[in-house]
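Got a structure for you, written out below as structure tokens; questions coming shortly.
All protein chains but one are shown in place.
Right, chain A next:
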Amino acid sequence: MSIRTVVYKDVLDARRSKVVWLVGFHYALLLVLFFAQVHVTGPEHASATIEALWGMAFVGGVFVPAIALVAAYLAIAGERESGSIRYLLSTPVTRREVVLGKYVSRATIVAVSLIVGFAVAAILARLWFGSFDPRVFAGIAALTVLYALAYVAVAIGISAISRSRSRAMLGAFGFYVMTNLMTLNDDVSGIAGIEYVLNDLLEFGVGEGGVQFLGIVTNPTRAYLLSILGVFPSEGTAEMALPDPATLPWYVQPEIAMLVLGVWLVVPVVVGRRVFDRADIT
């Protein structure tokens, strides 16, 4: 198992990188601040819990990809630029094992830092919100970790196909802007773009559901937000003015979104591995 020696070395190295812990710490801090804000200014207790949970997902929706990308985008490209990758490749490992090992290592680091954040948040939620449902909390936490790992996979894929740090940074930042920041506003989001190209330009007449489906397939953030509806209490969806899954077509259901997130865990790494396997390491 050569992947293990890659993971061993990379965890040893990356855990001493301050930037990785810094972003993880900030996510935990953000959760705490958000919970505190709801606790202090929030309405009656039942709503406060719902608001805090949805906020946890929404805060995660914006910040978790940033954490994941920052923690992983240099995993391979950084070593390639400094040349240390040649020491790594001088050991009996294949390039495929290097990519997989880096993925496992960075995914572990990101997952651990998120879980620490959730543990802190869980304690606070227990103290501050009366009707706190641990199953909903755990569901959101698990989906958030899955979501983070999808972005780690993207970052590893980008890192594996990039020759230099700057290219990897451009790729990671570009992906973040396209799939995340732009998703916050529906008018400039990918959804509006997909609809414009398919229906206005090509006149395919794709329905609302089809556009939504393409939206989650091309964007892990959309897939994540939809998948959250699957674990969110149904009284909560109404209260937060979120769409009721029952009104959506079968292929735009939270379960499908979870499946799509699962695909995001694999595809970028497979593509990155293929490209890296054929690259010249100069």
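Here is the rule we use: contacts are C-beta pairs under 8 Å (C-beta built on N, C-alpha and C of every residue); 3 or more make two chains touch, one makes a residue touch a chain; residues count from 1.
Heads up, the rule we're going with is that contacts and distances are computed from a predicted model.
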| item | value |
| --- | --- |
| Protein name (UniProt record) of the chain left out of view, among "tRNA-splicing ligase RtcB", "ABC transporter ATP-binding protein", "Proton-translocating NADH-quinone oxidoreductase subunit M" or "Archease" | "ABC transporter ATP-binding protein" |
| Contact residue for the chain not shown (choose from A:V32, A:L89 or A:A142) | A:L89 |
| Touching residue (missing chain; options A:S2, A:S47, A:T218 or A:Q253) | A:S2 |
| Absent chain, residues of chain A that touch it | 2, 5, 8-9, 12-13, 16-17, 82-87, 89-94, 278, 280-282 |
